[in-house]
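The complex appears here minus one protein chain, its other protein chains still in place.
Chain IDs A, B and C follow the sequence of writing; residue 1 opens each chain.
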Amino acid sequence: MKIITLVKQVPDTWSERRLDPETGRVDRAVSEAVIDEISERAIEAALALKDADKSTTVTLLTMGPAGALDALRKGLSMGADDAVHIRDDALQGADVTITSRVIAAALLRRPWDLVIAGNESTDGRGGVLPAMLAERLGVASATGLDSFELTGGAAGGDLVGRRSADGVDEVLRLGFPSVVSITERMPDARFPNFRGILGAKKKPVEVLTAADLGLTDLHPAVSVVSVAERPPRQAGTRIIDDGSAAAALADFFASRRLI
Amino acid sequence: MTTVLVSIELTPSGDVRPGLADLVAHARSIGSPVGVVTVAPGDSASVTERLGAFGLAEVLVAESAAVGAADAEPRVRALVAAAAARNPTAVLIANTVRGRDVAARVAVRLDAGLLLDIVGLHAEGKRVVGEHSVFGGAYLTASTAGDRMTVATVREGSTGEQPSPVTASASALEIDDTTVPTAVITEATEHARRSERPELRTAERVVSGGRAVGSAEGFELVERLADALGAAVGASRAAVDAGYISQDHQVGQTGVSVSPELYIALGISGAIQHRAGMQTAKTIVAVNKDETAPIFEIADFGVVGDIFTVVPALIAEVEARR
Amino acid sequence: MTGSYGADETSVELATGLREFFNEHCGLDRVRAAWSDGSLDLALWGEVAALGFTGALASEEVGGLGVQPEDLVLAIEEIGYSGASLPLVDTAAVVVPIIERYGSAEQRASFLPGLISGERIAASTVMFGGDRAMFAAEADVLLLERDDCLHLLDRRQFSTVEVHSPDPASRLARVSVESSVLSDATRLAAGATDDARGRAVWAASALLNGVSRRMLEMTVDHAKTREQFGRAIGSFQAVKHLIADAWVAMESSRPCAWYAAHACSQGLADAAAAASVAKASASDAARVVGDSALQVHGGIGFTWEHPLHFWMKRGKLLEHAYGSRGFHLRSLGAAMRDDQQGSDAVFPGL
Partner (left out) sequence: MSALTETTLDVATWRDEVRGWLKAHLPADLTEPGALTGPEALHRRRAWERELYDGGYAAIHWPKEYGGRGMGAAHRMIFQEEYERIGAPPRLNIQGLMLVGPTLMEHGTDAQRQRWLDAILRCEQVWCQGFSEPDAGSDLASLRTAARIEGDRYIINGQKIWTSGATYADWMFALVRTNPEAPKHRGISAVLIDMRTPGISVRPIRQINGRGTFSEVFFDNVEVPVANTIGAVDDGWNVAMGALLLERGIGRRSYVKYVPLLRTLSSLTTSTGAGRDGAALEELGTHVMQVSKYRHHVGRTLAESSNGAFGPEASLNKLFWSEMEAALYESGMKLLNDLSALSDDSAVLDGYGRWEAEYWHARATRIFAGSNQIQKNIIAERVLGLPKEKR
């Protein structure tokens, strides 16, 4: 089975995040860029299939600036076989329409059976890219899976996934080729071992521009018209409990008509 | 008045998700809402009856044998057919996991602009402008698809408006049944409501517990305070990861974003990811043993103390003053 | 390999990998646990060994990774930084490469696989201080320095008596060996002693620099957040200068260890002096950083409950082990004194 895992580099969520007041896009200069945790889990999901069936290949695909190579390297050192890096200054700040067109075009360049993505990135929170890709590629999709397994072996089998979202538990079945997205309930990513780290540098990374993909007329479908920063919250009263805190809290609730 | 299509999401048992009220309210701010729903053959009448309660006077109903079996496809096809018939300025869909799948495919099929997770909607001339609350409300941004048709996903609970009931009238919408590859739903179970507590996403009050709660049994304390205040129960990721409570209670960046009147954080340190999901609450109260916990930086009222002594006393106080 | 100053990509990548691993698997609670029960965290040992650390310097023919000391020096810093209480450095940086280079075919066959896989743990008295060794009681294999020779012993061939350690999580023992045990069969080939000494010293220096880096980071964080007189204490110039001095001591010490690893790997003429420079400056830095850290933390840093002392006491142990500052400075002074005619032992090429 040939798997392509989508990888995204995002600002480190452990640091403060800011929007660029001009563009309304995430200001990537303020925090360190790291591989998105959900991408790591998506890679883990792919590698788990590779562990079970050695003939499986795992290709990473990302769209991002030169620094996104670090995210690919991380995935390659975890055990992926190769990577595709769509890297083009013209794609900086691409909206989800452009992003889905570009990635779909890249996916059409090589054969694959399964695309695995994270359900939503920590910086975008759109969560629509996997389904948009599936739509553009004309394949089935199942998003927000908490777990999945392959049935019936590599050839001719199905993928059976479970999701629990918006108050409903579901089991979904789909064939190949298809696109799935996974949630953070999937297993944690493995740590790359030293052998993996040393080997990652030798693995091939194909670099593509939008022109390489035959895409020239890339116009965003959506534009940001305004960005306003809300003033940060101020700390209010703070008391140290000496036995009377509960009463003070109840008084506070009463003063705000909350009880 | 321009037409705004409103996609209706039904649960497996056929209930209407309450967030529909938000979609209808947002639709009204730029045009007149027209509901679009897909049901199993023969279910048109019963669903139409219930939609009036959400203020939808007009509903397009597509019947399809694939409802309940094929994943997003029946809804996608109904919306595309409705858009062809009614030429709407916008299509609104709940920002749920299933809703986003529908929105993604509809936007591609209609070559529309896709606005995600909007909390407000207005018209500027011919343009439809969506408003978003980003990074837990730290920023408010607005975006537009310009001249294109707008497909937008709507944050449930973003209006808090109660709809005025009307009588809904239905027209049938024909959709074809050509087969495209789709995931098939082989099992669907609705979560049993464990209590009469309000739903987390739209609750006016939320009481959340963190890792300091210490155990699944300890979480009962959080639930008791929630019940005393008529609040929903939330949790930090640490508490979920520790297995004290199920993931659908998780508040924060990778969980549910809430914006209640009152948010009470018990034993939650307030990591930035958690704050991103609750800092737009009107009033924030925190109880934590660690006086340096960052949650205190944003709390309107903070108590440095042990939740196991403060909370039982607080429950008693609240009940005594009722 | 050109990374004499640790800026080499491989070195940075291995260190980053290890740091991420420790971030996840060696939090404060685990560091604290090692302090309270004093027992070796075998689970953590196994996980770090599985990453490939213990066999990193062994060649690929014997199942190692074949990296050079300068590729591992930053990763060793990360171990010091993490607070992990494991005999990793002696095993990976000294015992394994020394056995591969100087062991007999039998010794290599019987010792290397278990040490590389992490099934067996090694301790070493080389440069540590007399006949003491860290984690000797827990070790399966001992590298023993005796009369300028090195001997390789398995668990049945030595006994241990626990001695006081300033760092309860780094257990120390005095080893004793029946003289009848030591023979040609246990002895490693000539040249092993000097090589092992150099390795022990640069590796300990890198480890100690990692300890200092953690203390300094804690101190900077504290100075940024602790308020007195209505502002962060880090805004006071007196505090700034304490911290700046500590930073200079630490940042100027780190590349000394990187260079010493490189000199060891390349067999440069100044390798021994470079190791002494590394250890003396790492000891200096640990003392300066530790003093500043304690002073800036004020009362809280003096409590058992605050984690600062884990690193401070490990720093104190390492400051004195593997040759104290004074020992190495006297060696350097003597080398300089004897270097009048411009041999390459201290400043090659001059």
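Keep this in mind: a contact is a pair of C-beta atoms (placed from the backbone, for glycine too) under 8 Å apart; a residue touches a chain by one contact, two chains touch by 3 or more.
Predicted, not measured: the structure shown is a model, and the values here were computed from it.
With respect to the full assembly, the chain omitted from this view is in touch with C. The chain that is not drawn here is touched, among residues C:L28, C:A43, C:A185 or C:V248, by C:V248.
For the options C:T54, C:S165 or C:S281, the residue in contact with the chain missing from this view is C:S281. From the set C:R30, C:R174, C:K240 or C:H306, the residue in touch with the chain omitted from the display is C:K240, counting the whole complex. Although one chain is not drawn, its touching partners on subunit C can still be listed: residues 2-7, 220, 223-224, 231-232, 234-237, 239-241, 243-245, 247-248, 251-256, 258-259, 262, 266, 273-274, 276-277, 280-281, 284, 326, 328-337, 339-340, 346-347, 350.
What we mean here is this: only the chains that are shown with their structure count from here on.
Taken pairwise by the contact criterion, the protein chains link up end to end in a single open path, with no chain closing the loop.
The chain with its Cα centroid farthest from the Cα centroid of subunit C is B.
Between the CA-based centres of subunit B and subunit C the separation comes to 54 Å, rounded to the whole angstrom. The geometric centre of subunit A is 21 Å away from that of subunit B, both derived from CA atoms.
Remark: subunit A residues 73, 77, 191-195, 197-198, 200-201 touch subunit C in the complex. Residues 11-12, 17, 71-72, 96-98, 100-101, 103-105, 107-109, 112-117, 124, 129, 134-135, 137-146, 148, 153, 180-191, 205, 229, 247-248, 253-254, 261-262, 271-273, 279, 283-285, 287, 291, 296-306, 309-311, 313-314, 316-318, 321-322 of subunit B are the ones touching subunit A in the complex.
Listing the residues of subunit A that touch subunit B in their complex gives 13-17, 19, 24, 96-97, 100, 119, 122, 125-132, 134-136, 138-144, 160-161, 163-175, 178, 184-185, 221-230, 232-241, 245-250, 252-254, 256, 258-259.
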